[in-house]
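All protein chains of the complex are present and in place, except for one that has been dropped.
Every chain is named by a letter (A, B and C) in the order it is written, and numbering of its residues begins at 1.
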Amino acid sequence: MKAFRDPVHNIILFDKDSEKILLDLIDTREFQRLRHIKQLGLSSFTYPGAEHSRFVHSLGVTHLMKRFIEKISSLKGNIEKRFLEELNDNKILALTSALLHDIGHGPFSHALEKTTKIEHEKWTVGIILGDTEINRILEDYQKGFAREVADVIQRTHKSKPVVKLLSSQLDTDRIDYLLRDSKMTGAGYGSFDLEWMINTLRIGEVNGDIEVGLDLHKGFSIAEDFVMARYYMYVNVYFHKATRSAELLIDKVFERASQLQKEGKIELPEDLNEILINGINKETVNNYINLTDNTMWHYFYLWAKSEDVILSDLSNRLLARRFFKSVNIIDIFKFFSTVQNYYNANDIPINFYLLRDEATSSSYKDAYIMQSLRTESQESEREASEQIFLFDNKGHAEELSNKSDIIRQIRNKKISIERFFIPEEHKNMVLGG
Amino acid sequence: MKAFRDPVHNIILFDKDSEKILLDLIDTREFQRLRHIKQLGLSSFTYPGAEHSRFVHSLGVTHLMKRFIEKISSLKGNIEKRFLEELNDNKILALTSALLHDIGHGPFSHALEKTTKIEHEKWTVGIILGDTEINRILEDYQKGFAREVADVIQRTHKSKPVVKLLSSQLDTDRIDYLLRDSKMTGAGYGSFDLEWMINTLRIGEVNGDIEVGLDLHKGFSIAEDFVMARYYMYVNVYFHKATRSAELLIDKVFERASQLQKEGKIELPEDLNEILINGINKETVNNYINLTDNTMWHYFYLWAKSEDVILSDLSNRLLARRFFKSVNIIDIFKFFSTVQNYYNANDIPINFYLLRDEATSSSYKDAYIMQSLRTESQESEREASEQIFLFDNKGHAEELSNKSDIIRQIRNKKISIERFFIPEEHKNMVLGG
Amino acid sequence: MKAFRDPVHNIILFDKDSEKILLDLIDTREFQRLRHIKQLGLSSFTYPGAEHSRFVHSLGVTHLMKRFIEKISSLKGNIEKRFLEELNDNKILALTSALLHDIGHGPFSHALEKTTKIEHEKWTVGIILGDTEINRILEDYQKGFAREVADVIQRTHKSKPVVKLLSSQLDTDRIDYLLRDSKMTGAGYGSFDLEWMINTLRIGEVNGDIEVGLDLHKGFSIAEDFVMARYYMYVNVYFHKATRSAELLIDKVFERASQLQKEGKIELPEDLNEILINGINKETVNNYINLTDNTMWHYFYLWAKSEDVILSDLSNRLLARRFFKSVNIIDIFKFFSTVQNYYNANDIPINFYLLRDEATSSSYKDAYIMQSLRTESQESEREASEQIFLFDNKGHAEELSNKSDIIRQIRNKKISIERFFIPEEHKNMVLGG
Partner (left out) sequence: MKAFRDPVHNIILFDKDSEKILLDLIDTREFQRLRHIKQLGLSSFTYPGAEHSRFVHSLGVTHLMKRFIEKISSLKGNIEKRFLEELNDNKILALTSALLHDIGHGPFSHALEKTTKIEHEKWTVGIILGDTEINRILEDYQKGFAREVADVIQRTHKSKPVVKLLSSQLDTDRIDYLLRDSKMTGAGYGSFDLEWMINTLRIGEVNGDIEVGLDLHKGFSIAEDFVMARYYMYVNVYFHKATRSAELLIDKVFERASQLQKEGKIELPEDLNEILINGINKETVNNYINLTDNTMWHYFYLWAKSEDVILSDLSNRLLARRFFKSVNIIDIFKFFSTVQNYYNANDIPINFYLLRDEATSSSYKDAYIMQSLRTESQESEREASEQIFLFDNKGHAEELSNKSDIIRQIRNKKISIERFFIPEEHKNMVLGG
């Protein structure tokens, strides 16, 4: 047994024989790279304890996947039996997919995606299927296994239960990140009783699919508590205005650096440059692997000394944590014209010094919590994967938001996040003006 | 009140008026840089949760300093009164020194110190006294204040209690790091009951000095428990062989890179180069501030592509976590000659591929635990600052290791750590040979 | 300093000088008696860890009262200043009232109240004002102080803030019991971040009264979380059907014993007998003090050997935890007639063997959560004390359920608890019939 200690799950064990593939994957350069990608990006600027990486989160999800499968395997019944057979064939697939689900995340995901126009999900697939250590281990394990893992992560694999254990409303991914983010930030909002949740895990059939859910009676409160925990983490942590201000600042640093690079005035990291030129392909996957938080921060330090005043100013703000401040706006037209006049008069480029935060620019999405933010999509359009099922003793399923007034309330809530940020030193000028 | 959330202390509060200087110092670029220096260096390779930075540790020490001062201030008695007066003059000094005590730490402190031949303590003083944002804030607060802060951190300040609250056997620095490292690693060894310790804090006079200690009766077990916690953390975490192997590997990467740079074959980070050329001075302090874990990791990624096979090999091992493995040695002479023969035959440079770990090469030192490692220094030579005092109701002091058989036992224990590490692929060849 | 260790608050300190009155009160026989009254009555039959007494809860409330007062005292502002002056006069009054607020609780409060027709609140006043050790200490402290303490506990004291810190929607009493009950049951539902709540405490003026509340922005989520915690504890712990079945069984044991005693067939505990004869008065207060869980359990053991088959059967069920089981009823009229026929045919007294649970028979009441249970009282009738206020930076108050969709949802929720319990051995007969 190989044991990892973990502040969230205490001990994470992998069997050196039956789970050798997991240990081999962990020891690849591609997976080790996740040590250098912070799970919460810039949240540690707001919650200084939240420095944890995607490496430890990935171990945590794999551990939870194993616990979920073990619990479900111990349930008795006919559907459970069918599920069990399916799992017997797919247990290693589920664990491997859990381990690799975040493998394609890059530094400051959103900002990088905007710059490269390539979503991190594509890199995940690229690394799994490309000419990488990970791909070799997967294919050595079983011909075609890499493709299967990619399918699970992309939610196109035919084994619905495996897909849903990794990504659905009640999946091991978000369970781990809620508990971990809550513990590391020190903000207690995200905590819920994991042991009780696992104890009330059930499966059943909904519209012909096997679905993972909770016991209607014993699991009802924990299901509510879990969705509430997410809600509180969104409101208080993920959308914290200081964090959002930092994220928007990073966007602008990337934007300015790209401009200057196109004008031949500065150089981007070589690996990033290759990606900008060639897009995603077999070769650039290996460039991508070299991009971590470290390289970007190294460049932010370099750019802080740049001759371009905008790039150096924005970079310096980042290094000294002098983020823009949010402003309370009563009359948005008046606000714009005031800012515009003041910025024009003082030669301040408005594109870089007035930041707008809207939920759609955020990388956080959650069907229960944020749906009204995204679109006014009809209830009926939601897929089953965006529901939490509660099963009664006879296996009959109820959807959580049908049973819970509280959750239905959250669902229908309008959260309108539109915030504007400007540099503190201009704030008084503008608002006083 | 400005509130920081923290996984160890939950909420850390600073008063926006009376503690404004602390908030101003936190917002400097020099202090923000500590976000990019991991508290435990390479321990996260062994304990993947241990990613916490010196930034959050420094906040924690400051918080503990305040709690200690508040508790001691509430004690009643004559010595306590004198101490209280001294503290009244020195409270902000104590808090400021706590906040800044690690400000000069660099990335991979030990390796960097070996390369530059400049200890991190000198950089601490350099940053405090140099042409920095921190220095300006300190001097604005009070002329000569920077000097006082530097004196406290260097242990030369005339106010002994302030010095000892920051660095002694029972100081706020090690209390925070034990609790934090224990929690973040997930290895429970370092935990002890902080609340009870604070509750049993006492002060008294020993040889004319005011000393901070614990209540003889109520604090005895917690004093033992605290030293034991340190002992377990040393044995299990700080000296963990995988971590030490990583540290020794980093040493060799730095050593090789320095060689190549001298030969003009590669470039070091510009800011490091400046330091190597000019040593520590007013200007290079600002180069030093740019050096963080990020830059070094960025270079390790670059060096992994180096044409020099040693540098690229060592760097790649670091990135893929392929550390050398420890070997059990029965006959050291036979071992050396076997390795030498094998390495010669295979053209492997022994200087880079046989790593020797001895406690003296470690950055961890602890008078209670590690003394026998350092020298066979006589008991009588230990300074008071290396003792933990227990005070009875009449203020009479007893030294912990006089009262505790267990602690005396740890003190006199010979811990001989001499380990050798070689690449896994050579291990069988050599040991089988 | 006298220190009590506590699983919830860790260390509870009382100053031997300035808080001597509290220590003296704790050392009275009347207060020590609370060690023998379980906080959660019969919940330990469902949650076996929940054995904690009203003694330790009372210490916890006093500790929280001190923390609340200290936090509020540190706030700055005009209203805060007025409040502070009021508190300066009333701090010991607040702490003393917190300590004694449950002093009149008896064993199995509800059942005893039904038997004696005297509410426990009357005994609280009786003990405080009567010929007791507590009364002597209060009057020694200050002439008329006992009356003041009684007024605070009865909510008639003129100092509204003191009253509200002890009993309102956001009071120290329910904060302690939620945290404590949650921890001791091991059911995580009731936990919330106490430290953050205290950090966001604010006071302000509402309709001319000083009200204690939370910061509108920083305290919003914790306010929701706190009400949700209560809601989950009610649903999952306080109203747990096994606990309710036990409580109803105890009611019946008392009812039967009273009948038999009136018929001269058995004896009740002497102290209880005195109370039944004489009601509450100066003398019977001292009988009441002798009644604890111990005496009642001793009698349940005696009654288990009674010649009366009903009393011995019910008592034996209690001792062996053979509670009646709840039945799912579809057609209530059919159910009643079936039971009646079966019971008549088998000579089973329906009054003792069909138990009906309705919320009104419960001792738990909560305006946020249970209001719709009690009456269909109009929103407008709720008093301010049943609201949680959130204050913005200008001191303007908003009521939580106006701001929070979720809380409003809970408020308006119909919780209809009507359950029937019958002995397990009859259940199949009746339901199968």
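In the analysis below, a contact is a pair of C-beta atoms (placed from the backbone, for glycine too) under 8 Å apart; a residue touches a chain by one contact, two chains touch by 3 or more.
Only a predicted model underlies this, so the values are computations on that prediction, with no experimental measurement involved.
In the complete complex, the hidden chain is touched by one of B:31, B:68 or B:196, namely B:196.
In the complete complex, the residue from C:149, C:184, C:223 or C:390 that touches the missing chain is C:184. Within chain C, the residues in touch with the undisplayed chain are 4-8, 10-11, 27-29, 32-33, 35-36, 44-45, 47-49, 51-53, 55-56, 59, 133, 183-187, 290, 292-295, 297-298, 301, 316, 319-322. Panel shows chain A; residues 1, 3, 10-11, 13, 193, 195-196, 199, 218 of it touch the chain omitted from the view. For chain B, the residues touching the chain absent from view are 187-189, 191-193, 196, 221, 224-225, 228, 232, 235-236, 405-406, 409-410, 413.
The criterion applied here is as follows: only the chains that are shown with their structure count from here on.
Central chain (C-alpha centroid nearest the global protein C-alpha centroid): A. Separation between the centroids of chain A and chain C, computed from CA atoms only, is 44 Å.
With centres set at the average Cα position, the gap from chain A to chain B is 33 Å.
For chain C, residues that reach two or more other chains under the stated contact definition are 193, 196.
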